[in-house]
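My structure is below; once you've seen it, I'll send some questions.
A protein chain is absent from this complex, but the other protein chains hold their places.
Up next, chain A:
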Amino acid sequence: LFWQTRSQDMSGPVTEDQEKLLDEALSVVKLQAFQMKRCLDKAKLMDALKHASNMLGELRTSLLSPKSYYELYMLITDEMRHLELYLLDEFQKGRRVQDLYELVQYAGNIIPRLYLLITVGVVYIKCSEISRKDILKDLVEMCRGVQHPLRGLFLRNYLLQCTKNVLPDCVEEEQEDSGSVSDSIDFVLLNFSEMNKLWVRMQHQGHTRERDRREQERRELKLLVGTNLVRLSQLDTIDVQRYRSVVLPAVLEQVVNCRDALSQDYVMECIIQVFPDEYHLATLQDFLQACAELNPAVPVKNILISLINRLSAFATRDGSNGIPSDIPLFDFFSEQIAKIIENKPDLSPEDLVSLQAALTGLALGVYKDREDYVDKVLETTNSGLDKLGVEHINDHSNLSRELMKLLKLPIDLWNDALVLLRLRHYSPLLQRLDSPTKKSVSAYLLQNMLNNGTLVPSSEQVEQLLDLVRCLVADPGADAAAAAADATATNSLGGDPGDGSANGAGPGSEADNEDLAEEQSLLGRVVHLFSTGPDLLDEQFGVLKTARRILATGGGRRVKYTLPPVVFHSRQDSDDKWRKKCRKIFEFCHSTVCGLAKCELPNLALRLFVDGALVVDKIPFDQHDTRMTCFAAENHEPLRSQTVHAASKLLRKPDQSRAVAACAHLFWSGRPRELQGAEMRDLKKVGECLKRAGRLASQCMDAGLQAQLYTELVNYYLYFVLQSAGQSGSSGAACVRSVWSVSGVV
């Protein structure tokens, strides 16, 4: 037995009284025990029994609380052990005491009498005196003499503890009257029902205003009742058959008929925990039937959830054979839960959801490939919530928490987001949640996809996925339909400032922006999972088009994270198997990037354009298109001079100088097509650039900065001189001269 520490709900003087009473009782016990042992040492049995009787008399009290009574009981029963051992010893040495069993029945009061009787009776059984069967029957019947709940419970507990190892555990009687397991079952069942009756009676003792305290006290005593069930589970000879035909029906009858909520709640739970899972599987219908007949105040949901979880664990444990195929477990529970929901109009939404969650756990654990089971549960949950009139689910409510747990289960147990997309009722349920929780679950799903590398191989599925996580993709109200209307036009990107709320170029708080960055980053990373596989490039392109269309509805704040991945992903696939398609892809990229430019992300757009140019450069094109920024022959010259020109127009002089100097490289290592990939090495142009850069540097106001610019220029000159070593000619010499002149200025 163990006691939970009880909070001090008793008033001061009462507690002090209890302590005082207990102390007094304990000192009497110690004294009498001492005397008893002294008498036993002197082999004066009758005197010892007298002292034992006195000691046991303390258990007649009505004044002690259950907790104190327990302490007293523990001490006394400890001392009784001495007596038992003495008697056993005597008997084994052949010194039987005549008619001891009858003798002790002359003890004065019933409490000492019965405790002594039990002790002696067990000794007789252990020494094979008289019929075991008869003694056990006698003892369990005799205990009826104590009808006071507290005293009766402890007395019967004593009976149970003492007989722990002597209950017959065999199918047939070994000797005459030694008893079989049927007798043990009868014994324990009778003890159990009597104890339960006493326990229930406690509920109705005393004033109604003390009801809470009484219930608390009852809870403290629950283990006394439960030990009976434990004892039954320890009888090895009880097999499934016997359990189903004898044991369980009797227990259930007692439980259902007592109509007491506290008892029912505990005992049903106890049955689940104490008996093996195979037994539960075999008796499921009986058990569930009983559940339906329980007192309405019993939280049946807890019992059901407990059972479902246990069976799930059983089925999925290593080495288990799983659920026998003739037991439609899912159907059983599904029906049962439906019945409960029907019979309990006051069932709270979170209880409904937690029941469905347990059922989902069962489906996912035991019937992993039955997606329809999970979908069915989700459907039931949805309609259940509808019936309860649940509209808005507050973010911090229990319901929100339970629903989130339910929705995360399929993500965790399948690890395959694609299956989720096939469930018709997942999304509706998800969308019921409030925005922060919804985003949290959506992000959870995306993270799961990244962790598992779940690829999304079709346009349709991309659309479904992005629809599922739409709370992350766009602000509510962003019109995806309008965007779909013209998918390739650049103004399909809802980034026009005139769009109002969908664009959200406004500041937002620091934390908001960080959160947004995080979630959009996640979304962006997932774009890389939109992959049809190596040879289905047509589909791949379709996939990315769909992605772009949907992600674009996110507005300016979001596309800066989500669209570049689309662009890069599409570039990656443009290898040289694909000449014709390339052009389409580049148009796609081009329009996307233009859209980005419109969204006030010019830097990004610029970088992406430049990057695009690089890719194009690497692919041999048959046609040249003026729309493409390709380094075709006719375009070189103007392009280079344009760049130099642009460089010299930069805002600040130092920047101009540096930029023009950098342009020198254009004329050196640029590889125009007509030279078949060789470097230009136009030293003259290089020299011109650097001279111009030098002039710009000399116009700089800040002397220190000027010096720095000149030093950098010297480095440039050195670079080209070293590179051109071997190239003779006046240009080379001119270069070197320029170096000296610049150095001279420095």
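In this section, a residue touches a chain if its C-beta (ideal position, glycine included) is under 8 Å from a C-beta of that chain, and two chains touch if they have at least 3 such contacts; residues count from 1.
The definition used in the following text is that contacts and distances are computed from a predicted model.
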{"item": "Name per UniProt, for the chain absent here [options: \"GPI-anchor transamidase\", \"6-phosphofructo-2-kinase/fructose-2,6-biphosphatase 4a\", \"Vacuolar protein sorting-associated protein 29\" or \"Immediate early response 2a\"]", "value": "\"Vacuolar protein sorting-associated protein 29\""}
{"item": "Touching the absent chain when the full complex is considered, from A:529, A:547, A:690 or A:709", "value": "A:529"}
{"item": "Residue in contact with the excluded chain [from A:332, A:367, A:444 or A:719]", "value": "A:719"}
{"item": "Interface residues of chain A (partner: the chain not displayed)", "value": "450, 514, 517-518, 521-529, 561, 564-565, 568, 571-572, 574-576, 604, 607, 611-612, 614-615, 617-619, 662, 665, 669, 712, 715, 718-719, 722-723"}
